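Note that one protein chain is taken out, while the other chains of the complex remain in position.
On to subunit A.
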Amino acid sequence: MAPPFTPYTFIQCPCSDSSTFNRRSPPSTPTTHHFHSDNDDNDDDDDEHPFDPRAPRSNYSLFPLEYLLYCEDCHQIRCPRCVAEEIVTYYCPSCLFEVPSSNLKSEGNRCTRSCFQCPVCIGPLSVTSLESHPDPNLIPAPDNTSAAPHGGPYILICSHCAWSSTEVGIQFDKPNSIHAQLAKLRNGGNPRMTAKERKERRKDLAQSLGSSYSAASGSGYPSHFADELDLDLDLETQFSNLKLFYQSQLANANPGGGASGGSASGSGGAFGDLGFTSPTSLSRILNIYTSTSSQDKKAKSRIGTMREALDRDEGLKIANLDESEAIAKLHAEDHAGTVSTSQLLNQTPQLHLGEPHLHGRSRFASELRPIPYLLRTKRSKRCPICRHIISKPEAKVLTTRFRIRLVAGSYIPSITIRPLSLPNASTPDPSALRPSKPAQFVLTFKNPIFEPVKITLATPALTPGRFPSKVTVLCPQFDIDANTDVWDEALKDGDKRRKKGESMDSATGGNNGGQHQHQPAAGKIWERGRNWVSIVVEVVPASLRKPMPVVLKEDEDLLEIPMFVRIEWETDAMGDEVGAVLGKDRDLPKLKRELAYWCVLGLGRVSDQ
């Protein structure tokens, strides 16, 4: 809602047309009527359904020109929705360190160094020694952990909102590898067992209890151990307990036939045991080859049975429905002590793995955890049809260059819009459109390619929506000259500028007997340059309170024109063309090409007067 309105252009990628991309509607379902039920391929289809830029769906298919790529082989626009992506590099946006893809699997999608975001304001957190006076001028970079000059406990502090990890009771011993340290700390500073430690602990317990130990008898624990473990039963622990339990149950339920029973591997045969050296798996593999059919049948006929989890070690947790503590805390802490929705959204479920059950969310500000930075990726993009790479960034994190980048802007004409201010026009601010008052706009099409193109425009006479404005394109068909050699451009530059200045003069200062009449006329090009052409569009905005004053939705006062652009040009035939479009004629050395798409021109806001 910025007051100075800048006209804009959005382009609808042809892929959102249901018939072109791989989104066939199943013909037999009556329920999927939202798709075009007729998959006719002729181009008139688009004309029959004029594009409505106000429809909520069109928000998903419109892109600014800068977002679009172009496949040179298919001669088609490719939008972010219709490219196949491949990942070049994973990196942390904070420390800019590259992360190998194997780490991603094991350690998740966040930076595991010392890069954290503030849970309150998502600003970057920095490591500071608690002893020193935190000097705002000397805040070390998040990854520059050695910069903390003082010893003693360290904290994370936000330089933007001054949140510090002491607010949730977390301090660190070392200034580096904060992520690992944080994983072992609960809010409030209590230690927390990691999955590995827990496993070792359990093993120790099992050994200390000797052979009498069995998972089914949780009461076999010494009581203080049980308490400790119970406290520790967070989401992650319960998950792993449950997983173990089910694995053992499945292993019991399907003992895999008697053949494998002979091997005396002590591993108990859980699913995780896939060591190819173990005799169990060897015999399993042999089994697969020797006795497949009978084995299968036998196993299939046996309905597996498994019991339910009985105690904590198997993942059962009796719910504690007593939330009076939290209620009392809510009363004590008030609105300010609770977290806002946006803060909650940043606290993804993963961060709370180590916490006791919170049903996936925290409620109080004291339950917030620092957010490790999400990793990012550099991606190369391919055309999904012909698999050619259309965008490929440099693999290095620090470079912003691209090896290959076929942006649509260098293949399809750009459209710029400016209001036409005629000398006799009295409106001081031409961008404010007045209801029922004709307004004229100059559309400038600039041809980026080295061939002359022919452009055909089409608009509905009335814009769709509740307030139909009249639209007239004065010159719907024209040719643009080729984007000739750079040197030509450089040489002609002065000339052109002079010319342009002239025409600007003529546009503002009345007709000085130049090459144009400079009155917008039907069928006439307004201006023409080396590789650009301007035409005039006339609109008569609708009154926004036509039958009666109505409640306007957001942007409903915006005058947007849907425009169908069709570009035709001829190129040299280049042998094996993958996506050769219509009009391919083998006799001619020139190949006719065509590109057509809908775009939306945002002209201005209709004033409500």
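Details
The working rule: a residue touches a chain if its C-beta (ideal position, glycine included) is under 8 Å from a C-beta of that chain, and two chains touch if they have at least 3 such contacts; residues count from 1.
The rule is simple: contacts and distances are computed from a predicted model.
One chain of the complex is hidden; its UniProt record names it "Actin-like ATPase domain-containing protein", one of "Trafficking protein particle complex subunit", "Transcription factor Tfb4", "Actin-like ATPase domain-containing protein" or "Elongator complex protein 4". Looking at A:375, A:390 or A:480, the residue that reaches the missing chain in the full complex is A:375.
Checked against the hidden chain, the listed residues A:162, A:183 or A:250 yield one contact partner: A:250. Which of A:175, A:315, A:541 or A:562 touches the hidden chain is settled by the complete complex: it is A:315.
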